[in-house]
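Sharing a structure with you now.
Apart from one protein chain that is not included, each protein chain of the complex appears where it belongs.
Which chain is which? They are A and B, in the order written, and residues in each are numbered from 1.
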Amino acid sequence: MTGYDGISFDDRMETVEFRVAERAHIVVDSDVCRSCTTKACVTACPANLFAPTSDGGILFNYEQCFECGTCYQVCNAEGALTWTYPDGGHGVVFRHG
Amino acid sequence: MAEPRLVAVLARCSDLRVEVDALTGAVSRDARTVAFSSSDAAAIEHGLQLASAWGARTLVLTAGGPECDGPLRDVAALGAEVRRVATHGSYVEELAADERALARAMVSAMGERPDLVLCADRSADRGTGALPAFVAHELGVVQAPGLVSLERDGNELIAERRLDFGRRERMRVPLPAVCSVEAAGTRLRRASLPASLAAARFEVPVAEVAVPGPAVRVLGSRAARPRPRHLPAPTGSSRERLLALTGALLSHEPPTVIGPVDASGAADALLEFLARNGYLSEARTGYAAS
Partner (left out) sequence: MTDVIVVGAGPAGSAAALLAARDGLDVVLLERGPFPGSKNAYGGVVYGRVLDEVLPNWWDEVPVQRWVTRRSTMVLTEGRALTVDFRSTDWGKAPYNGCTTFRADFDSWLAGKAVEAGAQLVTSTVATGLVVEGDRVVGVRTDRSDGDLRAPLVIAADGVKSFLAKEAVLLPRTQAKHLTLGVKEVLSLPREVIDERFGVRGNEGVDVEILGCTRGIPGGGFVYTNRDSISVGVVVSVEHLAAAKVRAEDLVADLKAHPAVAPWVEGADLKEYTAHLIPEGGYDHLPPLSTPGMLVTGDAAGLCLAAGIWLEGVNFAIGSGLEAGRHARRIIETRDEKPYRAALEETFVLQDHKRLRGAPGVVLSERVQQQYPGLIADLVQGLFTVTNPTAKPGVVKLLRAAAKNNGVKLRHLMTDGLRGGKVFR
């Protein structure tokens, strides 16, 4: 998918280094998400990691996470998101932040 | 043979996210992103596991500058002995460096003869991959490259490596040996907090080894600029060249104009054309005509 400024989202994320940890630092309880009407995380996540599934749930990929915390701030369902920091030394590494 | 006493790991430490300027080709490296690649980290982890199974020492050696001290300190916090083999020189020099000389330097920096040498199967900066072979040659021991798992079997090793078409090869490797490993999901453990705190001020020992300069020296490097191709100047006037290009005023067969004719007339004309040019035999023509 190409964004309208000519760079695809994948290429955009390619510019960032992620040291992917074995453990997923964010866990989404898709059962809770099914009852969510807003699903604000889907558009608000700057890394576009939340994908709605056909059965109304949410699929989450933790690998390319900026660890910004926007998702749990906009999440209105108690217990849908378990947010922790990735294990020390892992996760996003900004060099021009 | 006797219980192995020393497992040496030759781990390469380099910037894992080198930036290359697309226009100038200039390479910029950053000391902060200097780390062991995943296969180097796996080699260290295998080394720690095997050494603890044998009750042997682990010695992790890295060739490089002071930028490697951080990652080495982390390894020291895991209980391994560490040593840095000081190398001087630019990136270009390093790439073309004589790996045999480096192997010699590493072996001499070990201080004593190791029972097992572990390395990564390939370096992150696309080195030649010849170092393990040179080390094995230097020590006069066997070599097993491309391993994905290493198990202790008494005082020997059972190693496994991937082959083509999803096959695996299990090998018994006698010690002493040089083994190079792929990451294959093996991750380096993390040090405990007290050990990390203790290692934070640890001074990494540096082995100054007189490495003879590389046999092949780079005299200079520049961007590829192929020589322009020589084309002879065109001959003749522009009018003549134009005529030659377009084919105007040259004699040629005029197009045949048939028609307007009806459908059967057109078919006859086509058949006659094909027959005339030898595409149809007389018999076929006769059949078509009937």
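As a working rule, contacts are C-beta pairs under 8 Å (C-beta built on N, C-alpha and C of every residue); 3 or more make two chains touch, one makes a residue touch a chain.
Given the structure is predicted, the values throughout are model-derived calculations rather than measurements.
Chemist: Identify the residues of subunit A touching the omitted chain, counting contacts across the whole complex.
Modeler: 3-5, 7, 9, 11-13, 15-16, 19, 38, 40-41, 43-44, 46-48, 66-70, 72-75, 84-97
Chemist: Could you pull out which residues of subunit B are in touch with the chain that's been left out?
Modeler: Against the missing chain, subunit B presents residues 22, 32-33, 35, 74, 190-194, 196-197, 200-201.
Note that only the chains that are shown with their structure count from here on.
Chemist: Go ahead and note the Å separation of the Cα centroids belonging to subunit A and subunit B.
Modeler: About 33 Å separates the centre of subunit A from that of subunit B.
Chemist: For subunit B, which residues are in contact with subunit A within the complex?
Modeler: Touching subunit A: residues 17, 30, 32-33, 187, 190 of subunit B.
Chemist: For subunit A, which residues are in contact with subunit B within the complex?
Modeler: Within the complex, subunit A contacts subunit B at residues 17, 22, 87-89, 93, 95.
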